[in-house]
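The structure's right below; bear with me while I get my questions together.
With one protein chain removed, the remaining protein chains of the complex are shown where they sit.
Chain naming follows the written order as A, B and C, and within any one chain the residues start at number 1.
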Amino acid sequence: MGSLFDFMLPELKSPMTGATTDALMGFIHIVSFIILAGVTIAMIYFAIKYRRRSEDDETPLITHNNKLEITWSVIPLLLVFVVFGWGYKGWLNLKTVPDNAYEIHVSAYKWGWTFKYENGAQVGNEVHVPAGRPIKLVMQSQDVLHSFFVPDYRIKQDVLPNRYTYVWFQADETGESQVFCTEYCGTSHSNMLAKVIVHTENDFEAWLEEQGTGGGGTPEERGEQLVGLQGCASCHSMDGSDGIGPTWQGLWGKERNFESAASVSADENYIRESILNPSAKIVEGYQNQMVSYEGRLSDDDISDIIAYIKTLEE
Amino acid sequence: MANHSTSHPTHVQHHFVDADQQFDSAKMGMWVFLVNEILFFGGLFCAYIVYRSWYPELFTEAALELNTFWGAVNTVVLIGSSLTVAMAIRSVQKDQIKGLKINLLITIALAIVFMVIKGFEYSHKFHLGIFPGEFYTFEGLEHAKAPIFFSIYYMLTGVHALHVLIGIGLIYWIYRRAVRGDFSSEYYTPVEITGLYWHLVDLIWIFLFPLLYLIE
Amino acid sequence: MATAEVSNTKTLKVKRFKPSEDPKSTFLTEEKGLWAWLTTVDHKKIGLMYLGSVTFFFLLGGILALLLRTELLTPAKTFIEADTYNQFFTLHGAIMVFFVLVPSIPAALGNFVLPMQLGAKDVAFPRLNLASFYIYVIGAIFTFIALANNGLDTGWTFYTPYSTDSSSSVIWVTLGVFILGFSSILTGTNFITTIHKMRAPGITWGKLPLNIWALYATSIIQVLATPVLAITLLLLTMERFLGIGIFDPAMGGDPVLFQHFFWFYSHPAVYIMIVPGFGIISEVITTFSKKHIFGYWAIALSSLAIAFIGFLVWGHHMFTSGQSAVATTVFSFLTFLVGIPTGIKILNWVATLYKGSIEMKTPMLYVFIFLFLFSIGGFTGIMLGSLAADIHLHDTYYVVAHFHYVMMGGTLIALLAGLHYWWPKMTGKMYNEFQAKIGAALIFIGFNMTFLPQFIMGSQGMPRRYYNYIDQFTIFHQTSTIGSYILGVGFLLIAFYLLRSLFSGEKAGSNPWGSRGLEWQATSPPDLHNFDHTPVIINGPYDYHKPMEEFQLGLADVHHNGHEPSHAAKAAAEEVTN
Partner (left out) sequence: MSGNSHENHHHVSTAGQLWAVGTALLILTIITVVLAKFVTIPAPFDIITAISIAVVKAGLVAAFFMNLYWDTKFNAMLLLMAVAFFMLMVLITLLDTLYRVDVVPSF
């Protein structure tokens, strides 16, 4: 029995947040299964034992039985109280972030995640964390509602545009876990995935160090990195294939036709406008979907991205 | 079922036993409908209460833009119209069809006065740039959420005004039927249930007035 | 036979009216023609028109469901684009909830049966009843305008700010559903008044069929909850027209407040859908066990308890939404309380079978399927109500499976039970019993194959409303899709033999199941005014220990009209046996 229900859950990688959930789910599954089996067997047994033998069958007049009815009201009531208390305890634990938690800021947008560290490092769609240490994610959305869900940790929290929400976990082993967005957010909702990558404490420090220095490199390299981090690539392809937004391959210098504006050729000012005020000019055949990156990208960042776009020739 | 209408007065529909059953059913149906109306407005009041609990200072400031005097006048006008509707029902119960007609006409007149005053209030606000939501351009209020207060104000008073307009239509319809001679002390169900509707409109305003106009 | 006497009563002269097995005129033979149907105020015809419309929308929603399942055969794109997929699941949800489940049992079957079970000629406000049908049609037209014009991609829940930003036709659909709400409100108003004021002599509150109790509880919810949906949708429409900002964070509003407003209706709406199903189960299970219901008052009052507690639990849809910890705790606690009356009902039904005379006709088969599937739906509901587990399971396929077990395994199976149960009464024809059993088996197998795998992938973390999914879930999705095809075939079979029965079905007697219910004492199909006499009730609707003659009484002297509902409680009957 236990193993059957284990099969239903993914391997638990954050026992501090998920252990109660797993135990509770096992308990409810087992109790439910027993009662369901009882009810089903009783039904089938009655249906066979008391099947109609003739049209004139007489049935006894049994209208009610107070003792029986009180029994089967009170026992489930006690059971659900247990379930409530148990679930409440587990949930309190999910809400109570340990004091020594390491904080990471999360920004959700259509359709991707940006993770910001205290030293200014930013990563897109992957969150790197040290093992064996509680991690607190402070989350906010740039546009619509999203929800941060890691099945391996049994945690989930909606991400709202007008305030901060938080969630915490502690992964004990190094490895990777899948992050899903679980609040419907539009076209690429199902592609709004991320990975939690758990390092040892030392590896994590080294990784963070490397990110914090900004990576260095040429403007083109920095641009390419930003495109990954900021989630541009989830809508704009670099290889000419069609996406939610137009591809960037061969974009530079090309004549653009719009739904409701005069055509222009794609230069620095056009690209800058498209990043900061995306709805100003919508390329023919596409929807007005993109959110503004105003305040999320600095002028230098935009220049780097433009430098990168210039390299994407057909 | 050929003889199903024997001994039935003409105003009693075939599926009712007698006039009393029909009257009681209609009245109860109307009350059930009023339950609906209360919860319909209830949603708006709920939004009001939530936002007032969040931004009490906004409500104090923004309410100063509303004209208490005209709000009070409108309250009196609506109470008066409620009184005349009650008088109209009393008239028909006593077979005074003339009194019924006069009271209905006064009610309509008062309702129109209410709407006219409402119209002046609205146009004054539009003039200042106090439009609902994103069209709000008024600069006299510092509070960042001021447009939301006026959104709630416009929704509450707007939906209420819509009910007043529907009420005017209904009462006019009752008046036409009264002129046609449809009603008597034996049969005045439509007068009674339209009256219930009109009193509810009054009831809602009784709460709107202190909640919107009388915040100090 | 003894004269029934109760103290403090006036005695009514009654005689036995045996329903004709070969009625000369029925509601189907009178007032014929399309125009007569479209303008009818007869509750039976309106019920059938509702049934037809609900079936049409069920077909539409069902086709959408099959398309969705087909798309999910492979992890990436199978045959439709992501945006199309999003529109399909939105419309599937919106159509199934607002156009099928909410009106299905009350407005279609309830409309047909309720006045007959009360011994009334019609509902209290027949013209409002017809109006409610046309309001439903207008609501449907608005939705079709949206379909033709950009569709809708917000999910049936219309969460802000997605719905305020979306480029699809949100306004048309919200207005459509807004209008539809009035149809629901009018039906509820009508039923409450009818139940209070139109009962035949002798039908006291303790002798009301449980179906009526269930419809009564449903109507109360409709009347209390639907206006809040109306105002919510009106505010959402205004949010899009004028940007009023109450729900839109971009304007300083609060999206979680929208969720409160929305679920204040939409959670009780779940009970609008399922509670009338409970009524049908009580009727069918007693008829085919030939036995008195076990715990009449427990079942009757638990419907009202569910209706009431159902208003207090909406926040369990919002455990992860960012609502306050206090609210979350209170909502979780109250949620469990609503499980108790539901559990009581199930156990009472099972106890009714004990020492019965059980005949496994198709409606009874559906009752058994209902009890099994709905129990699973209920237990997984307990799982989702518990806080820690819900955090993990919220918005995954576990939830999808749960509400399909409740809504489809519950409401829709109950609807099928009721449809098969009252089909002879509605049409005067019997369907093919063997084909019906095959149909039920297909539904049962297809249903479990579709939705059981969804529990597993849900608890493994598969989120709902996903167009693409990661490879590990492929096997579950494929099993589920195949199951949905079987389910589709099952419904087609049902449609086939039911339609066929209209033309070549055996003629049904007035009371083919030997039920004691009052509706079975009318002819099949019933007279235009239901009964040719005024029925008088002296026994409860489940008194199978009393002879059938005692259920066929009517006023002896006043042949035409003469219900006296205000005196109904006092009525006793003097029997004139033939």
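Convention: a residue touches a chain if its C-beta (ideal position, glycine included) is under 8 Å from a C-beta of that chain, and two chains touch if they have at least 3 such contacts.
Computed from a prediction, not measured in an experiment: that's the story for all the values here.
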Checklist entry - Contacts of subunit B with the missing chain: which residues? => result 18-20, 23-24, 27-28, 31-32, 34-35, 38-39, 42-43, 45-46, 49-50, 53-54, 68, 72, 75-76, 79-80, 82-83, 85-87, 90, 93-94, 195-196, 199-200, 202-203, 206-207, 209-211, 214-216
Checklist outcome for this item: Contact residues on subunit C toward the hidden chain run 196, 224, 228, 254, 256-257, 260, 264, 311-312, 314-315, 322-327, 330-331, 564, 566-567
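Throughout what follows, only the chains that are shown with their structure count from here on.
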Checklist entry - Whose C-alpha centre lies nearest the centre of all protein C-alpha atoms? => result C
Next on the checklist: Need the CA-centroid distance for the pair subunit A / subunit C, whole Å please.
Outcome noted: 35
Checklist entry - Rounded to the nearest whole Å, what is the centre-to-centre distance of subunit A and subunit B, using the mean of the C-alpha atoms as each centre? => result 48
Checklist entry - Considering the complex alone, what residue numbers of subunit A touch subunit C? => result 7-10, 18, 20-21, 24-25, 28-29, 32, 35-36, 39-40, 42-44, 46-47, 50-53, 55, 57-65, 68-69, 72-73, 76-77, 80-81, 83-84, 86-91, 93-95, 143-145, 147, 149, 151-152, 154-158, 160-163, 165, 178, 180-191, 193, 287-288
Next on the checklist: Under the stated contact criterion, what part of subunit B meets subunit C in this complex?
Outcome noted: 1, 3-4, 6-8, 13-15, 17, 20-21, 24-26, 28-29, 32-33, 35-44, 46-47, 50-51, 131-135, 144-145, 147-148, 151-152, 154-155, 159
Checklist outcome for this item: Per the touch rule, the subunit C residues reaching subunit A in their complex are 82-83, 86, 153-155, 159, 161-162, 165-167, 249-250, 252-256, 289-298, 320-322, 325, 328-329, 332-333, 336-337, 339-340, 343-344, 346-348, 350-351, 353-360, 368, 371-372, 375-376, 379-380, 382-383, 385-392, 394-396, 455-456, 459-461, 463-470, 514, 544-545
